[in-house]
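What you see is the complex with one protein chain gone and the rest in place.
By letter and in written order, the chains are A and B; residue numbering begins at 1 in each of them.
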């Protein structure tokens, strides 16, 4: 009789379990698991939720957090709408230079954030190509204001929605759209009532990814933001400042506040997604 | 080689894929494991091939305990349902794979490998396709290449998982005879899994009808047809 062994894993002749699982677990522990535990331990056990609140509940910290999340939400909402339109244009229309445009959408993934930061600042600064034109016509400054932060975050989050929605549009069965048309719906009505709901779950996924990325973004923002405390100072920058002052507790508290709010937002998006998927599944 | 299955059972988590089953297969027999999906026939075949470990029970090859024999040492010629041809290798390299994987001592010379591959290509009646890639073959050709690849390692038995499952009706009929011929030429004990009762009855010497992880009946095709032992067998073979 073979001995029944109780393991986490069902037995198999596939080789390499020990080696692959070992490498994975070791590296995961050293790079992610232990460092994250140290941070959370230091925050929650070190000085507790109350202590974290005391740090966060100060005007400068509070306005930095508010700014980071507000700007990230605004930029991601823009990217949500623009991303769906761009994905549609890239899948459904034919025009010269389309493949080039398609490839260029990934530029924000490939271009280092510091490069994006100084480049955006150069053109949106008051003496820059676009900055001066905008200031002359609308009387608005872009760089060194919150508007500049929006621009940087839109840049950083641009590819996410496009890349999650594109494959879904490619797989839409055109007969669904034709059915809508034979039932008398206008093209606009077909798009808003039939096509958009099909894209919603993927678009939301892209939105969540863009949001997570832009909330924590640092490199592209600090050049264009102006970094004025209480006005254009983002939360990640405040963490850096606290670290430079050797105020580790302050840095930890802000980091945990950011992680908590991000987690709550992503959870909410996930719930909306489950709800919208269930509706789709019921059709 | 004769195969002895003693009280083999297999659990996946809390569900039992095989209740203890026992079966004795004489050397040189062509056996069909027949049953609907979920009857445990593929699990039993994979246990024989060393791809799955039984929860309890023993497997004997020629009287020697092979339960814990590694998959490499079993020398079972396994033909997968999807054929699992190596898509980045030519047909020639696919068939030569097992010979080249042998330890240096028992590995044949390059020329000898080429000779054996050529012979196998002739056996499956596809002598000219050695340089092609699997994606350039028809379904029927792929199945025969998978057969040749399994035969190349000079197996002690042949195990075939739904060997005709992915083929259309016409090719199926042609290849059935092909499998029978190869079995008769090599004389290897061969076990194939199928859900098609006509296929099992026409091709096999011995039919094992399975359902819900149990063996319902074992017998020659004509006996099973004439005297179905249970209601399930009666229903299934008349379908």
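Criterion: a contact is a pair of C-beta atoms (placed from the backbone, for glycine too) under 8 Å apart; a residue touches a chain by one contact, two chains touch by 3 or more.
Note that in this section contacts and distances are computed from a predicted model.
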{"item": "\"Sulfate ABC transporter permease subunit CysW\", \"SusC/RagA family TonB-linked outer membrane protein\", \"Small RNA 2'-O-methyltransferase\" or \"Acyl carrier protein\" - which is the UniProt name of the missing chain", "value": "\"Sulfate ABC transporter permease subunit CysW\""}
{"item": "Neighbouring displayed chains - absent chain, whole complex", "value": "A, B"}
{"item": "Of A:27, A:196 or A:264, the one touching the omitted chain in the full complex", "value": "A:27"}
{"item": "Hidden partner chain, touching residue among B:22, B:72, B:136 or B:230", "value": "B:72"}
{"item": "For chain A, residues in touch with the removed chain", "value": "8-10, 12-17, 19-24, 27-28, 31-36, 38-39, 42, 82, 85-86, 88-89, 92-93, 95, 99, 101, 103-116, 118-120, 122-123, 128-130, 151, 154-155, 158-160, 163-164, 166-167, 174, 177-178, 181-182, 187, 191, 209, 212-213, 215-219, 223, 235-237, 239-240, 243, 246, 248, 251-252, 255, 258-259, 262, 266"}
{"item": "Chain B, residues in touch with the chain not shown (by the definition above)", "value": "49-51, 71-78, 80-82, 84-88, 97-98, 101-102, 149-150, 152-153"}
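Everything below uses one rule, namely that only the chains that are shown with their structure count from here on.
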{"item": "Residues of chain A that touch chain B when the two form their complex", "value": "1-2, 4, 10-13"}
{"item": "Residues of chain B touching chain A in the complex", "value": "12-13, 50-58, 67-68, 70-71"}
